[in-house]
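Submitted below is the structure of interest, expressed as structure tokens.
What you see is the complex with one protein chain gone and the rest in place.
Chain IDs A and B follow the sequence of writing; residue 1 opens each chain.
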Amino acid sequence: MPVVAKDFVPVLAATGGSTRVHKAVAPRFRAGDHVLVRTIHPEHHTRLPRYARGKRGIVEQDHGVFVFPDTSAHDQGEKPQHVYSVRFTARELWGPQAPERDTLRLDLWDDYLDLVV
Amino acid sequence: MNGVHDLGGMHGFGPIDPEPNEPVFHHDWERRVFGIMIATFGGGHYNVDQFRHAIERMGPVEYLTGSYYEHWLSSLETLLTERGAITQAELDARREQLSKEAR
Partner (left out) sequence: MSGHSHTAPPSDPELRIKALESLLVEKKLIDPDAVDAIIETYETKIGSRNGAKVVARAWVDPEYKARLLADGTKAIAELGFTGVQGEDMVVVENTDEVHNVVVCTLCSCYPWPTLGLPPVWYKAAPYRARVVSDPRGVLLEFGTRLSDDVEVRVWDSNAELRYLVLPQRPAGTQSWTEEQLANLVSRDSMIGTANVQLPAQGAAS
């Protein structure tokens, strides 16, 4: 294991460690797509919050390809895939009492979503 | 995993109660936890997903009653023993030794 040395600290701080993966991976979705968040309840690590599962949203933007945490957390590899900014209405998430105009965005990986046709 | 860390939309946690002009660290041990996390992360002992998942594995009561850097501390103890940097026996022994010295 490398040991971070004092002189390296400014470099480390300024560089960080992006989890973006520079590989050509085909996206499953594009901006404008209507998507349904999968109803999954994995016991492993996931970055899909319970409040969004089974909810419908619209893909706003494709952020590109990133490491997939669900596998990365368990030494099962990067499984790189696209991450999308997905827009949900507050009412879709929280019910008809929520303010009509309000929305929420989550960044969701390919494996968390299905297309609504 | 469906742990208590997945807080979005939960009720009952009370007011946010922000502290005005709070310091970056409230205790010296928090500084050490922070510095050691970045150093061991930078040294490749674990990745960020493993770090977060180790926090999620804390157990609900410990998670909700622990402070933020206690979460980090728990994760470091879990990962550095699980991934072989140190052994649990070594850690237990060192804690025992320090505890005796403190008495």
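As a working rule, contacts are C-beta pairs under 8 Å (C-beta built on N, C-alpha and C of every residue); 3 or more make two chains touch, one makes a residue touch a chain.
In this text the structure is predicted, and so the values were computed from the model without any measurement.
Visitor: In the full complex, which of A:V35, A:V59, A:V83 or A:L113 touches the chain missing from this view?
Guide: Once the missing chain is taken into account, the touching residue is A:V83.
Visitor: In the whole complex, what residues of chain B lie against the chain that is missing from view?
Guide: 1, 3, 5-11, 13-22, 24-29, 31-36, 38-40, 43, 45, 52, 55-59, 64, 68-70, 73-74, 76-78, 80-81, 85-86, 88, 90-92, 94-95, 98-99, 102
Visitor: If you put the missing chain back, which residues of chain A would it touch?
Guide: For chain A, the residues touching the absent chain are 1, 3-6, 8-10, 12-20, 43-44, 47-49, 51, 63, 66, 83, 85, 90, 93-94, 98-99, 101-109.
Just so it is clear, only the chains that are shown with their structure count from here on.
Visitor: Distance-wise, how many Å sit between the C-alpha centres of chain A and chain B, to the nearest whole number?
Guide: 24
Visitor: Which bits of chain B are touching chain A when the two form their complex?
Guide: 1-2, 6, 8-9, 38-39, 42-45, 47-50, 52-53, 56, 85
Visitor: Applying the document's contact rule, which stretches of chain A touch chain B when the two form their complex?
Guide: By the definition above, chain A touches chain B via 1-4, 8, 12, 17, 19, 41-46, 49-51, 67, 69, 72-75, 93-94.
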